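A single protein chain has been removed from this complex, and every other one stays in its place.
Moving on to subunit A:
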Amino acid sequence: MGDEFPKEYDVIVVGTGMTESILAAAASRVGKRVLHLDSNEYYGGLWASFNFEGLQQWVGDCQKPKDETECKADPQLADGESAIKMRVLNPPTATNVKEQWHVPEAVESSGDDAKKAWSQEEVKKLYRKFNIDLAPKLLYSRGALVELLISSNIARYTEFRNVTRVVTWHEGKLTPVPCSRADVFATQNITVVEKRMLMNLLQECTEYEGNPEKLKKHENQSFLDFLKDKQLTDNLIHYVLYAIAMSTEETPCIEGMSRTQKFLLSLGRYGNTPFLWPMYGSGEIPQAFCRLCAVFGGLYHLKRGAEALIVGSDNTLKAIHSDRENLKSNYLVMGLDYAPDSFLPEESPGISRGVFLIDSSILAADKEHLTLLEFPPDESSGPVTIVEVGSLTNACPQGLYMVHMTTKQKGSAEEDLMSVAKKLMNFPGETDESKPNLVWSMFFNMKDTSTCDLGANTPTNLFLTSGPDLDLDFDFAIKQAKEIFSKMYPEDEFLPRAPDPEEIILDDDDEDKQKQPEEKASEEPQE
């Protein structure tokens, strides 16, 4: 069987990022004919995760000069149609990419030393043991993605681990934050009086919505002022403000309370912190949606994108031109990283990312932890979201930890993150025994397109989708996918539960047999 495939679709989706993949699954699930393309040879686009070798290739691609030439495409056009040529295969839209080793190429095995001395050779040898995320995210245990995975039954393709501790940086060192009731009582870091204050405050945050009177009072207050009004000690204010509400000094009170509530509501569902981390990395999540799309008949082709878009005189998209063929579609969903320049928003803010391999945890303990650290803002940097994962998540080989840092871009990623990195790990030449040694690091910037107006310049049946945003969870992508889906198919349910295979028992009645041919003719993609 050759590359022969149907020429007409209900929806063509270009790009396998998060929002695109959710939409592909949702459309396929309700019986739409879906073609899903990605010009990369891997899934996920800017949401991908790579093994060590795959990452090297990605870095290499990013460092190639941006190719501004247009695709050579000469699509057949009908009357009134025009073609918008796309850029030659888009380079990954990451900038300021800097990858660096901090250990020698090879080392003599040092015998019975307690701490393994890593070398580049050894890390490279274990390349398959890595799953390095471009856009690492955590899921709130009662957040939008968890609920969607369960309600759509896509959960069966995914596996998670619970974040085992939430840590904060306070008075120049790392401290675990008590976040469950049990933790609060177990912790030595706060006094009994403080415990009581904390419990009362958290209780209030879980109930604030039912109390409009009280809410009014705090309308114009910052969350920090609210906490201070409560006479909390500095210690507790720090825990609640930075680690639990993941806020800053400016965060408005209501927002701080709502963030605290979100944290508390997700506690205890799967473990003693509110967060889940996907096994094999966040890059698994878009793939799980792609699998559902395929299971319901969606057609997949990687290493294939669109060279041109064919637009009619009424400013609607008619078809895409891909690999010398015109593929008609009623709708086109396209990741912003693919969009022709004329569709792009003017400016978008940026994200600074850092990935670090270290030889022990940033906060050593007697077992392997999965750690979330909201690093509070200081003079030199904004708040930085830090996730440390170990080998139990299949993110990296045993004996190594991987640290992901994410913050709003001000300068380059390296400038934005270096001061925090220095606080947490030993760079070459430094020998603080309480800190892990840095083995390898990578910095890069990408655009945060979640705040852009994407509909402005596009044909009416073309929907652009954003790349990764700064939030911890996937809420934004889900929201965007739902909005687009309801514009395309307002009558259809968004990702109704897919039956388990065991539940699929079809009636073999004659009645059904008679119905079948018509349905096939109208809805089945022609093979």
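The criterion applied here is as follows: a contact is a pair of C-beta atoms (placed from the backbone, for glycine too) under 8 Å apart; a residue touches a chain by one contact, two chains touch by 3 or more; residues count from 1.
Heads up, the rule we're going with is that contacts and distances are computed from a predicted model.
Taking the options "RBR-type E3 ubiquitin transferase", "Cytoplasmic tRNA 2-thiolation protein 1", "Ras-related protein Rab-18" or "Replication factor C subunit 2" in turn, only "Ras-related protein Rab-18" matches the UniProt protein name of the chain that is not displayed.
Set against the missing chain, the residues A:V14, A:V177 or A:L276 yield one that touches it, A:L276. Contacts to the hidden chain, counted on subunit A, fall at residues 1, 3, 28-31, 43, 128, 146, 149-150, 155-162, 180-182, 185, 192, 195-196, 199-200, 202-203, 206, 264, 267-272, 276, 279-280, 284, 287-288, 290-291, 294-297, 299-302, 304, 392, 394, 492-493, 496, 498-509, 512-513, 515-516, 519-520, 523-524, 527.
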